[in-house]
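Have a look at the structure below, then the notes.
One chain of protein is taken out of this complex; the other chains stay put.
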Amino acid sequence: MFGQLIINGLAVGSLYALVALAMVIIYKASEVPNFAQGEMAMVSTYFAYMLLISNQVSWHVALLGTLVFAFALGMVLEFLFVRRAKDPTVLDLIIVTLGMQLVLHGLAGWKWGPDQKDFPLPISDTDVVQVGGLVISYLNLTTMIAALLLMGLLYAFFQYTKIGVAMKATQQNWMAARINGIRTNHILGITWGISSVIGAIAGVLFAPTSTLDPHLMWDPLIKGFAAAVMGGMNSLVGAALGGYLLGFIENLFGLYISLEFKSIVAFLAIVLVLWFRPSGLFSKHYERRV
Amino acid sequence: MAALLKVENLTKHFGGILALDHLSFEVQEGEIYSIIGPNGAGKTTLFNCISGLYRPDEGSIVFDGQELIGLKPHRIAEMGIARTFQNIELFSNMTTMDNLMLGRHIHMRSGVWHSLFLPWRKSLTAREEVAHRARIEEIIDFLELQSARNQLVKSLPYGRQKLVELGRALALEPKLLLLDEPSAGMNTEERQDLFFWLQDIKEDLGITIVMIEHNMQMVMDVSDRILAIDFGKKLAEGPPEEVANHPDVIKAYLGEDEDESAAVARQ
Partner (left out) sequence: MDMKRDYFEDVQLLKDRAQKIWFGILIITLILFPFVSPNYYIYLINYIAINVIVTVGLNLLIGYTGQISLGHAGFFAIGAYATTLLMLKLHVPFLLAILIAGFLAAAFGFLLGLPALRLEGPYLAIATLGFGMAVTTIIGRVPLFGGHMGLQTPPLSIGPFVAKNDREIYVVIMLFTFLMTLAARNITRTRVGRALIAIRDSDIAAEALGVNIAYYKTLAFAISAFYTGVAGGLMAFVLGFINPNIFDLLQSILFLAMVVVGGAGTILGSVMGAAVVSFLHIKLEAVQNIPGVGQFLVYLSQKWLSVSGLPNFTFVLFGLILIFIVVFERLGLYGIWLRSKIYWRTWPF
C-alpha cells in the first residue's frame, strides 16, 4: 500500500515539479511569479491537440512542433508584454502576468470554445506495468521518466552551455552580467521560452488524465506554485523536490484524511511552509538588510 | 547625570562578517553624541540594532533603564526613540503634513471605528486630527517648512526632504533622537541651518541626540562627545579634540597620510 502511494505520489509529483521548475526559472530571472504559466501551458497543449487530431503529421512530429510553438510563445509574450513595463515593481509585473493570463485564457476559450475535449495522446493512461505488486500506468511512467530526463537536461544546460551559464549569471547579478557583455534582454526572452517549453510538456502529459478545456491548468498552476514555494522559489532543485513532496503529501492526505478535499492540500502547504519557513524548506533563512 | 542609553558588548554578525564587535558605550542625557568611522565601520548597523530592526547576536542595549533587545521596532519608538535614515525613508506619496502626522501616530488613539465619525467635529478622530495638526504646525514653523506643507514629499529637493525626515522624528517627541548622516547632501547654507537647529533641539527641546556624521566640521562643532569606531570596535571616545587627535582614529579614519589627517583634525 505504502509503496503504491509513493509511486502515485512520484507520478503526480513529477507534473508539479515540472510546473514548479517552469515558474522558478522565470522567478529567478526576473523575480516575478508568472501567473500566466498555466495558461501558457494550456494554449500549448491545445496546439498539440490541433496537430494530433489533424492527422497530418505523426505524433512525434506533433509533439516536437508543440515544443517549438511553446518556446516561441514564451519569447513572444516576454517581448510583447513583460518587457514593455518600465521600472516595474513586483506588483506591476504580477499585474502584467495576470493580464497575459486573461488574454491567453480568453483567446483559448474564443478559439476552442468551453466544451471539454479528450486529449488523444497515444500513451495509455489505463494500461499498466506491474513491478513486484506495484502498479503504474504507461502514462505515469512516461511522465516520471520525462520529468527526470528534463531535469537532467536542465542541469546540463545550466552547467555546460554558454547560454545556460549566461542565464545563471543574469539571474545572480543582472547588472554585472550586462557589463560583461551578456545581452540580458535576449537572455530573459530565452528564459521565458524555456520555461514555456517545460510548462507545455507538463500540460501535454497532464491533459490525458484530465479533459482539455481552458481551465486545464488551474489546478496544476496552484500546485506548481505550492511546490515552488516549498522549495523556496529560488532553487531549481528545491522546486523539483517540492513537487515530489507535494505529490506525496497529497496522496497521503487523500488516503488517510479525505479524498474530496485533496486539492486544498496545496493551499495548506503554501500557508504552513510560508508560516514556518518563509524562504522555503530547502533554503537558508535570510535577514532583511535595511 | 544619568546615562540615557547604555550599550554593552554589542555584537552582530552578517554571515562571516563581524559588523559590531563587543561595542560598549554610554550616552548621557542631554548631550549630542556623535559616532564617526569609515564606511562599513558598523555605524548604521548600530542604529538598526538600537531601533530594533536588527537583532544583535550578543550584548545589551538599555534605554531609560529598560532593555531594548527583543523588543519590536514600534515598541522602541513608543518608548521615545526616534530616528532618521541614511537614505531618506519618507512616505513619498504623502504630503509633508501627512508625513509629519505619522510622527504623531503613537500620541493618537483613534482607530477604525472612531474614524467613521470623522464628519462630526466633536468626534475623537476630528478632535485629534485638529489638535495634532496644530502641534505639527509648530514643527513646520520651527524647521521653516511652510512652503512644503501641502506638497508631496517626493517633489521636494533633497535637502528639504532631509528636513521633513528630521521634523517627522521630532513630531514623535522623543527622548532620544538617532540621526543617520543628517547633513549628507546638504549645501553649506543648509548645513549651517542644521547646526543651529541641532543646538535648539538639544537646548530648547531637551532631546538627547546620537548622530552618525561624515562631515568633520559639523561633528567637531556640534558634538559634546564623539565615539570613533572601525570594524565594529571602539577606537576612541571623548571630547571632540581628544578623539580627533587620537592616533588610532587618525590612522583608521583618515588614512596613513599624517599631514592631511592632522590638517583635517585642526579644522
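Observations on the model:
For clarity, chains are labelled A and B in written order, and residue numbers in each chain start from 1.
By definition in this document, a residue touches a chain if its C-beta (ideal position, glycine included) is under 8 Å from a C-beta of that chain, and two chains touch if they have at least 3 such contacts.
Treat the numbers as computed from the prediction; the structure is a model and nothing was measured.
In the entire assembly, the chain absent from the figure touches the shown chains A, B. Within the whole complex, the absent chain has one touching residue among B:A3, B:L18, B:V62 or B:A126, and that is B:A126.
Here one chain is not drawn; of A:M50, A:L107 or A:L255, the residue touching it is A:L107. Touching the missing chain, out of A:F81, A:Y138 or A:W174, is residue A:F81. Contact residues of chain B toward the unshown chain are 51-53, 72-74, 77-78, 82-83, 85, 89-94, 97-98, 101-103, 105-106, 108, 110-112, 115-119, 121, 125-126, 128-130, 133-134, 137, 168, 172.
Those residues of chain A that touch the chain absent from the view are 27, 31-33, 35, 81, 84-86, 88-92, 94-96, 98-114, 214, 218, 222, 225-226, 229, 233, 260-261, 263-264, 266-268, 270-271, 274-275, 278, 290.
Operating definition for what follows: only the chains that are shown with their structure count from here on.
Separation between the centroids of chain A and chain B, computed from CA atoms only, is 48 Å.
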